[in-house]
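A single protein chain has been omitted from the complex, and every remaining protein chain is retained in its original position.
Residue numbering begins at 1 within each chain, and the chains themselves are lettered A, B and C in the order written.
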Amino acid sequence: MSHTIRDGEKLLARVRRLKGQMDAVERALVAEKPCGEVLQLLASIRGALSGLTGEVMEAHLHEHVVHAESEAERAAAAEELAAVLRTYIR
Amino acid sequence: MSHTIRDGEKLLARVRRLKGQMDAVERALVAEKPCGEVLQLLASIRGALSGLTGEVMEAHLHEHVVHAESEAERAAAAEELAAVLRTYIR
Amino acid sequence: MSHTIRDGEKLLARVRRLKGQMDAVERALVAEKPCGEVLQLLASIRGALSGLTGEVMEAHLHEHVVHAESEAERAAAAEELAAVLRTYIR
Partner (left out) sequence: MSHTIRDGEKLLARVRRLKGQMDAVERALVAEKPCGEVLQLLASIRGALSGLTGEVMEAHLHEHVVHAESEAERAAAAEELAAVLRTYIR
């Protein structure tokens, strides 16, 4: 990630929010909260995680594929993206 | 899709197989087959559809982003890919 | 699927619409339409397929799990649902 510092700060803020959401799941399990509540928390984490992942993928596509410093870097970055896509699109 | 004829044939064969799988769902519903069976058929269609989609995405990334004919084409193709990704990664 | 005829008709109508969408992908590939267009068609098929699948899952949960005719049927139907869920939630 050689992106601008500002983007990095936004991504970090998202990761920290995700950690907070995970803490909420932990507390819900410890307090033996209803399953339905735990499932809602997990669904919102999935949404937040997907949002973060989509953002990193787009940043990667933009910085390392579209604006690669060499054709070799471009091909390698595209292959990295394709490898990750295979784990999502299935 | 300006890809080689051979790739096109493979993709078409996949689409035709998918249509055959959809016909099987239609027959299962008409014959009032058990839900569990219908759900299995739908799950295998999702798998086949994802396989096809992944293949088209990778072909697009390779042909129109990595090997674009101009920087303008590259940026446009990357934006198309990003738009589609947003509908999958969520 | 021992559900009411009316639900069956609605599901069949959805399956036939999906087949129509698949035909559109086939035509787009034959006509060598742009990748981006093919990807859009595939994304809309995924949405429609998911909608149909969600509907069949809910019908199954309602008819065969909640309103099962016996505890044995209930346990079997729940296991079928769990098996299908494992292929989606991953």
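Operating definition for what follows: contacts are C-beta pairs under 8 Å (C-beta built on N, C-alpha and C of every residue); 3 or more make two chains touch, one makes a residue touch a chain.
Everything numeric in this text was worked out from a predicted model, so none of it was measured.
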| item | value |
| --- | --- |
| Chains in view that touch the one left out, judged over the entire complex | A, C |
| Hidden partner chain, residues of subunit C it touches | 47, 50-51, 53-54, 57-58, 61-62, 65-66, 74-75, 78, 81-82, 85-86, 88-90 |
| Contact set of subunit A toward the excluded chain (per top definition) | 1-2, 8, 11-12, 15-16, 18-19, 22-23, 25-26, 28-30, 32-36, 38-40, 42-43, 45-47, 49-50, 52-53, 56-57, 59-60, 63-64, 77, 80-81, 84, 87-88 |
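Assume only the chains that are shown with their structure count from here on.
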| item | value |
| --- | --- |
| Pairwise touch network: line, ring, star, complete, or other | line |
| Interface composition of copies subunit B and subunit C: same or different, split at half | same |
| Dominant chain pairing [most C-beta pairs in contact] | B-C |
| Chain centre separation (subunit A, subunit B; CA means) in Å | 23 |
| Rounded Å distance between subunit B and subunit C, as computed from the means of their C-alpha atoms | 16 |
| Residues of subunit C engaged with two or more neighbouring chains | none |
